[in-house]
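Excluded from the complex is one protein chain; the other protein chains are retained at their positions.
As written, the chains take the letters A, B, C, D and E, and residue 1 is the first residue of each chain.
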Amino acid sequence: MVDITQKQSTHRTAVAQAVVKVSRKETIEAIKKGTVPKGDVLSMGRAAGFLGVKKTADLLPDCHPLPVEYCGIDYEMEGLEIKIIITVKTFYKTGVEVEAMHGASVVALTMYDMLKPLDKGVEIHYIKLLKKTGGKSDIGNQ
Amino acid sequence: MVDITQKQSTHRTAVAQAVVKVSRKETIEAIKKGTVPKGDVLSMGRAAGFLGVKKTADLLPDCHPLPVEYCGIDYEMEGLEIKIIITVKTFYKTGVEVEAMHGASVVALTMYDMLKPLDKGVEIHYIKLLKKTGGKSDIGNQ
Amino acid sequence: MVDITQKQSTHRTAVAQAVVKVSRKETIEAIKKGTVPKGDVLSMGRAAGFLGVKKTADLLPDCHPLPVEYCGIDYEMEGLEIKIIITVKTFYKTGVEVEAMHGASVVALTMYDMLKPLDKGVEIHYIKLLKKTGGKSDIGNQ
Amino acid sequence: MVDITQKQSTHRTAVAQAVVKVSRKETIEAIKKGTVPKGDVLSMGRAAGFLGVKKTADLLPDCHPLPVEYCGIDYEMEGLEIKIIITVKTFYKTGVEVEAMHGASVVALTMYDMLKPLDKGVEIHYIKLLKKTGGKSDIGNQ
Amino acid sequence: MVDITQKQSTHRTAVAQAVVKVSRKETIEAIKKGTVPKGDVLSMGRAAGFLGVKKTADLLPDCHPLPVEYCGIDYEMEGLEIKIIITVKTFYKTGVEVEAMHGASVVALTMYDMLKPLDKGVEIHYIKLLKKTGGKSDIGNQ
Partner (left out) sequence: MVDITQKQSTHRTAVAQAVVKVSRKETIEAIKKGTVPKGDVLSMGRAAGFLGVKKTADLLPDCHPLPVEYCGIDYEMEGLEIKIIITVKTFYKTGVEVEAMHGASVVALTMYDMLKPLDKGVEIHYIKLLKKTGGKSDIGNQ
């Protein structure tokens, strides 16, 4: 584990995404109309994502535990794809990129799990960092 | 949550994948030679993946807890991609697809976390189910 | 911990409740209209409750871990009170009463946490078992 | 989740209660004499409550993780009621009210779980905040 | 992870120990008299040990999750040593040796943590399996 005892705390932000791709138009409609039998996919995904962000250091061996001071989750739907955009912030010695990416994957997996009875062809794509600020090297921040 | 109290236990297998795509050939070489400063990426990913599979029901609200009776993780490297193949088995009333997919995502995120200092362009792709057996509808099992 | 190794598995059901009492009519309206700033209180409560039921044996020392095979959460609103009704089922050697009561308390606390900015007078009451079936002594089952 | 990155840390205290109501005088006597077959209810409740306070952000989606810097648990018995009084302190950007209330509910549920074989009529009441200090609005602090 | 899907469940028992060695007679007396400022060391150790046994598969990557159907913890004090004896039982396809050893270590660490302010010389020894029954090879069972 990297030794961060001597680092200064700075304001850190990370934005990550995951894309859930369904196989049928009806799946998207069921999400929008709130008729998925297992419940409200977007709200339950949000709850799971918040918890997932906070549990990142519990699952990834090398990851420092840190105070998650903000987490926000938005959804963008287009065609058969639902893009999950997750923003995490802290004031600490290390960044929150992995937390944001882990949160995005947990939201995506929660959606997969809830949609499974409706659609056997759901896949998860493009879990990646969109932006980070506050560390030595900012990304995606033009 | 689906009521499974009246279902019969059967042997269940699920195979899922995730693809970690790095941005530089040197990253793959460091993994193969074991020179990644944070340690042995493949073994630590395996440890994290085993734990991740077992914690799936802790993170996904709608997912039934179940006895994970086997988990195996293999890696295939080609070009700039590392494919993680994870197999999960149980003898229970419901399948282990989500467990396998969650495990694959945790391995991928562990690799991302350990490779971050070497390579700023790592992405995670194609988290998907390759095969399942033992439920009402088998997939990928021709 | 009670030794249950020699017991037979039977179908078990437990129904528990918790009552969240708010202090202003506007709070109830905000929940119903979905205008609580922290999000959809009922869906996020449901997600947290499902996870809470599954984590009961992680928090209560003397409680046996068991396969949660069904969990359902309903809400009844009347006046300033929201009654949370949670049903848990398993096929196992011991009952799910404590799981149901723990789940009810987690739903109630999630509501408290999300409503706090709107209403400083929220209290939680009457966490109790309404019904259990499947053990030596059934309760509430006339 | 509320964004607290720009807030200042202050000393925070919260005191919460839960009331466990048993149905028979003999139950209270067994607790006092230490003859409950499952063990020392008050000490095991205290251990579970400390752990519960620390796990609050693991269970409640919207709750910030924070450094729990003190937790104390006291019991007051009168008639058929055991009042659990729990105090939590931190020096951080947000309060510990929900942590105290969650801890109180975990102590109460642990007592319920341990007393169940002796007394089928145990209920949990009045989980509420008694006092908080250190935030914008103090409560119960005259 | 070993594949146990094809194995038969049998009754399994494991007994493990850990020894906590303190450096001063006064420490043992404080435990016996219940005057340790942090509380009742033996009851809090028992609560932590029960939870530790149940969380073994959460911490050890290669360990199968299993239904812990009994856990009992006893203490033997002699001179400056406290021997923790922990018994775990299940009816399952694999044994509970590691669960018993992990529980013993958690009890010992809880005692260390609570005694630290009184005694700087506490050590933990001899975490080992005393007996197992129910698998292919029994140990300590003459």
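The rule is short, and it goes like this: contacts are C-beta pairs under 8 Å (C-beta built on N, C-alpha and C of every residue); 3 or more make two chains touch, one makes a residue touch a chain.
Note that the structure is predicted; figures quoted are calculated from it, not measured.
Partner chains of the missing chain, restricted to those shown and counted over the full complex, are A, B, D, E. Among the residues B:M1, B:A14, B:A48 or B:I124, only B:A48 touches the chain that is left out of the figure. Of the candidate positions D:G34, D:P67, D:P117 or D:G140, contact with the hidden chain is made by D:P67.
The residue from D:T27, D:T90 or D:S105 that touches the chain not shown here is D:T90. One chain is missing from the display, and on subunit A it is touched by residues 1-5, 57-59, 61-62, 64-67, 92-93.
Against the chain not displayed here, subunit E makes contact via residues 1-2, 38-39, 44, 47-48, 51-52, 55, 58-63, 97-98, 101-102, 105-106, 108-110, 112-114, 116-117, 120, 123-128, 137, 139.
Touching residues on subunit D toward the chain that is not drawn are 11, 46-48, 50-51, 54-55, 67-72, 89-91.
One rule holds for everything that comes next: only the chains that are shown with their structure count from here on.
Shared contact partners of subunit A and subunit B, listed by label: C. For the interfaces A-C and A-D, the C-beta contact count is higher for A-D. Ranked by separation of Cα centres from subunit A, the top chain is E.
Separating the CA-averaged centres of subunit C and subunit E is a span of 32 Å. Among all residues of subunit C, those that touch two or more other chains are 1-2, 39, 44, 46-48, 51, 55, 59, 61-62, 67. Judged by the touch criterion defined above, the protein chains form a pattern that is neither an open path, a ring nor a star, and not fully connected either. Chain pairs that touch one another, listed by label: A-B, A-C, A-D, B-C, B-E, C-D, C-E, D-E.
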